[in-house]
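Removed: one protein chain of the complex. Kept in place: all other protein chains.
Letters A and B mark the chains in the order given here, with residues in each chain numbered from 1 onward.
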Amino acid sequence: MESYALLLAATLNAGTVLALAALGLLINEKAGIVNLGAEGMMLCAALASFVAVVHSGSDVLGFLAGVGAAALLAAIFGVLVIWMNTNQYATGLALSLFGAGFSAFAGIGYVQEKLPERPHFAIPVLGDIPLLGPALFRQHPMVYLAIGFVIWLIWFLYRSRAGLVLRSVGESPESAHALGYHVRFIRLAAVVAGGALCGLAGAYLILVYTPLWVEGMVAGRGWIALALTTFATWRPARVLLGAYLFGGVTMLQFHLQGAGVDVATQFLTMLPYLATIVVLALISRNPTWIRVNMPASLGKPFHPGS
Amino acid sequence: MTDLKKRSLLQVAALSAIAATALVACGKKEEPAPAPAPTAAPAAAPAEAPKAEPLKVAFAYIGPVGDGGWTFAHDNGRKAVEKEFGDKVVTSFVENVPESADAERVLRDMVGQGNKLVFGTTFGYMESMVKVAGDHKDVKFEHATGYKTADNLRTYDSRTYEGAYMAGVIAGAMTKTNTLGVVGSVPIPEVVRNINSFTLGAQSVNPKIKTKVVWVGKWFDPPNETAAATSLINGGADVLMQNTDSSAVLQTAEKMGKRAFGWDSDMTNYGPKAHLGSAVINWGPYYIKAVGDALEGKWTGNMQSWWGVKEGAIDMVSIAADVPEETKKKIDEVKAGLKDGSFVIWKGPIKDNAGKEVLAKDAVADDKFLGGINFYVQGVEGKVPGGEKK
Partner (left out) sequence: MLRLEPRPEPSRVWSLGSPLLALLLTVVIGVLLFAALGKDPVRGLQVFFWEPIKSGYALGELTVKATPLLLIALGLAVCFRSNVWNIGAEGQYIIGAIVAGGVALLADKDTSRWIVLALLLAGTVGGMAWASVTALLRDRFNANEILVSLMLVYVAEQLLFYLVFGPWKDPGGYNFPQTRTFEAVTQVPRLMTGSRVSIGVLVALAGVAALWVFLFRTRAGFAQQVGGLAPAAARYAGFSSRKALWLALLVSGGTAGLAGALEVAGPLGQLTPHVPAGYGFAAIIVAFVGRLHPVGMVFSAILMSMFYIGGELAQSRLGLPKSLTGVFQGLLLFTLLACDTLIAYRVRFGRSRPASPAPASVMPAPGDTKGAA
């Protein structure tokens, strides 16, 4: 029983990375932009936060550095895609490839570094409840922040005026433009905010999950986060649940090994990816459902005046 | 594409190719003729007109020099060679050489650069080394952890299982839950042997222990090593060992209040509270001997060297202060016994974890037996992935 509680705790931990990145991508996509550069942004953010903590010892600075690095990259992406109308998919890919190469390159001097001792967190009283305590209440504050953020995001998107504007830009930028909104600046803001969240995810990965720098350490999580937004039909709460599901499947693979389950480990490793494909197929099957949930201008360039 | 476009494309391409070549060829005068003198390789000793031509030695590494593990240990060996031989050698290295078709190109380039002794530090270079050795009989090749040899190619390895055994002794003494965990990299005999030796060592001081194993599938994958270590701890293990190349497992143990070991290099700094000891590989002695032999003309191929504690290649260092005195004494006894040959780790009776006897009473395992270990000893849970099909 104890080990299931711990499995749950590990799931929350692993899922938070995916959740933060996916939520960032969701914001992008609500405004109509697909950013395939999540992987590259997360890598550069992870390195930036690692370097910041190595030199300053402050986790807060580390998180800020990660957010800043990713937001900067996202801004460059945004300018290219929104003002220079470059192909969104190609630009996002370029960002991923460049981010991977650059972080590997810049991180060379840091491969052997280590961070100062990582603090332990536990909510007083709640953290001591048997079973539930270790499962749910001994996480890094960022885990709870992520949950809180989801709640805020739901309010923002569906109950606030700014959120409505954002969504309308994603649904029909021409109409929003006709109404006098600065579509391009709103999209840029969304892209930068989304990038910032991806940066937060990268920072969390390296400061909390695995405090070691090695090139390519994001290991495909950026791509899974992208899949998550579609899979969750662009709704924040579903994104969070999907992220935990994926985090769980990854942890489950090792749990099953340790429990002596006699399945080739490679098939267990395949699970998260196969699961993504299956769910994608099921979700996309109903084109009406997709059309109802997907921002209509997703991926299309916007030309004011056209 | 219209003819006009095609023509202009070709024109522009041709012009730029010519321009680029011209630009670069201008700098060509720095590039010497076919047998180049050593250029500014980072590890090269300054060549100030040595009396005899220094021996050029090159190393091909699978990972980055800064990995704090396998490649780091090899590079320390290379530095030991430089220190020992001074300006009689010029060393260089290429890191991150993948175990793929690219390795052949890198090795040929090393030969082309005038290196006469080339070390390939991972199993996956085997086929490439065989090919290149076959084409360049005047160059000597050394392949780590491989098994193919030739007149100018020989293999070398370290008895990491001795380090694993010593770690096991400490683990057996320190565990409170009697459950040990190992994060395995790739299920090859070397790693399985290490898991078994770890278990045998622990059983020698604490017959009640059991060992759980989780495989990451790669040598170096910190995020997954973390997840694997977490799942082992969640499954009840309180002392961990790993056969992977990073300090992730140790750091995870530190975070979760358990104990663990350093592997390949001294990892005390990565988990000061969790660290129980580091099973280190010291490639210096072997590299110095190999280079020395080459310099004196005593180098011969068709050999397989397997060095351990006896030759100074393996050691258990930085044992934690809270390890009981009697355990530390036992470790010293094991080391002494390995050095003078009076102690043998793999001596029967040894049973596999299905109950079958694999080594009869008092029988001593030879290197061939050790090289093909495909089973878990009693005390280890589970089955070797992809193994045991006799």
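The criterion applied here is as follows: contacts are C-beta pairs under 8 Å (C-beta built on N, C-alpha and C of every residue); 3 or more make two chains touch, one makes a residue touch a chain.
Predicted model only: the values in this text are computed from it and were never measured.
K.L.:
If the full complex is used, which shown chains touch the chain that is missing here?
P.N.:
Touch partners of the hidden chain, whole complex considered, are A, B.
K.L.:
Out of B:Gly77, B:Gly120 or B:Pro187, point to the residue that touches the absent chain in the complete complex.
P.N.:
Touches the omitted chain: B:Pro187.
K.L.:
Looking at the whole complex, which of B:Ala80, B:Met110, B:Val213 or B:Met316 touches the chain that is not displayed?
P.N.:
In the full complex, the listed residue that touches the missing chain is B:Met110.
K.L.:
Looking at A:Val60, A:Val261 or A:Ile277, which residue reaches the missing chain?
P.N.:
Touching the chain that is not displayed is residue A:Ile277.
K.L.:
Have a look at A:Phe102, A:Phe121, A:Phe156 or A:Tyr181 and name the one touching the chain we're not showing.
P.N.:
Of the listed residues, the one touching the omitted chain is A:Phe102.
K.L.:
Could I get the residues of chain A that touch the absent chain, sorted low to high?
P.N.:
Given the touch definition above, chain A has residues 34, 36, 40, 80, 83-91, 93-95, 97-102, 104-105, 108, 215, 220, 223, 226-227, 230, 264, 266-267, 269-270, 273-274, 276-277, 280-285, 287, 290, 294, 297-301, 303-306 touching the missing chain.
K.L.:
In the complete complex, which positions of chain B touch the hidden chain?
P.N.:
1, 5-6, 8-10, 12-13, 16, 20-21, 23-25, 27-28, 30-31, 39-42, 58, 92-102, 104-106, 108-110, 113, 123-124, 127, 147, 186-189, 192, 217, 371-372, 374, 385-387
Throughout what follows, only the chains that are shown with their structure count from here on.
K.L.:
So what's the Cα centroid distance for chain A and chain B, whole Å?
P.N.:
Distance between chain centres, rounded to whole Å: 35 Å.
K.L.:
Quick one: in the complex, what on chain A touches chain B?
P.N.:
2-3, 6-7, 10, 14, 108-112, 114, 117-118, 120, 205, 209-212, 214-215, 217, 219, 250-251, 254-255, 257-260, 262, 264-266, 269
K.L.:
So in the complex, which bits of chain B are touching chain A?
P.N.:
Contact set of chain B toward chain A: 64, 66-68, 72, 181, 212-215, 217, 220-228, 230-236, 246-248, 251, 254-255, 269-270, 381-383, 385-386.
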